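On to subunit A.
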Amino acid sequence: MQDAILLKIVFYFLAAAIAVFSVMAVTTRRILRAATYLLFVLFATAGLYFFLNYSFLGAVQLMVYAGGVIILYVFSILLTSTDKESPSPLFSLRRWIAMIASIGGICLVAFLVLTNVWPEVHAPATDEVNMKLIGHTLMGTEKGQYLLPFELMSVLLLACMVGGILIARKRS
Partner candidate 1 sequence: MELIPMEYYLVVSSIMFFAGIYGFITRKNLIAVLISVELVLTSTDINFAVFNRFLFPGHLEGMFFTLFSIGISAAETAVAIAIIINIYRNIKNVEVRNLKKLKD
Partner candidate 2 sequence: MNLLSIFVVIPVLMLAGLFLSRTRQQARVISATGASLLLVAAVVLGVLFAAERHAGNTAEMLFTASAQWFPAWNIGYSVGVDGISVLMILLSAIIVFTGIFTSWNIDPLPKEYFMWFCLLSTGVFGFFISLDLFTMFMFYEVALIPMYLLIGVWGSGKKEYAAMKLTLMLMAGSALLMLGILGIYFGSGATSMNIMEIAQSSIPMALQKFFFPLTFIGFGVLGALFPFHTWSPDGHASAPTAVSMLHAGVLMKLGGYGCFRVAMFLMPEAANELAWIFLILTGISVVYGAFSACVQKDLKYINAYSSVSHCGLVLFALLMMNTTAMTGAIMQMLSHGLMTALFFALIGMIYGRTHTRDIREMGGLMKIMPFLGVAYVIAGLASLGLPGLSGFVAEMNVFVGSFQHSDTFHRVLTLIAVTSIVITAVYILRVIGKILYGPVQNQAHLKLTDAVWFERLPVVVLIIAIASIGLYPGWIAEWIHQALAPIVESLTVAAL
């Protein structure tokens, strides 16, 4: 029982962190802060994955996002030295419309989610996914196994690497 309360507290903490920091990430003026808030959001997301017993996913999230992507961001922000956005007019029609639409959207989706009747699931497996299983699935060629996408991913990453270098290199 204690456990359950604790878990609930953890969940609410993570949820609140995601909500608050994602909003802050898009509303703050300073880009560096936005990147930091994004980092928090990503951490919280990773936490959520752990919470769901997807430890592998959480780890990947932490490594790729928090370790790689955010570093990229920070570097590029520093490189472009645009820490601050240029001030926008206080009243911007677009901003208001976007805000109203977003809030409306949240409400609409929440309404949908909360009122929808989800299919009954009988045996919710709550245990951790076996690491071995993950490895086999990723490397197998059977039905429901993902070797081809995996390889495609690697090609894509290679292409990105080449592309990134090509685009970003100095023109001689």
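How were these candidates chosen? In short, all candidates are chains of the complex that A comes from, given by their letters.
Following the convention adopted for this analysis, contacts are C-beta pairs under 8 Å (C-beta built on N, C-alpha and C of every residue); 3 or more make two chains touch, one makes a residue touch a chain; residues count from 1.
Quantities reported herein were computed from a predicted structural model and do not represent experimental measurements.
S.K.: Using the contact rule from the top, which of the candidates 1 or 2 touches subunit A in this complex?
M.R.: For subunit A, the touching partner among the candidates is 1.
S.K.: Spell out the part of subunit A that touches candidate 1 in their complex, as residue ranges.
M.R.: Touching candidate 1: residues 4, 7-8, 11, 15, 18-19, 22-23, 25-27, 31, 34-35, 38, 41-42, 45, 48-49, 52-54, 56-57, 60-61, 64-65, 68-69, 72-73, 76-77, 79-80, 82, 85-86, 88, 92, 94-95, 98-99, 102-103, 105-106, 109-110, 113-114, 118-119, 121, 123-126, 129, 133-134, 137-138, 144, 146, 149, 153, 156-157, 159-161, 163-168, 170 of subunit A.
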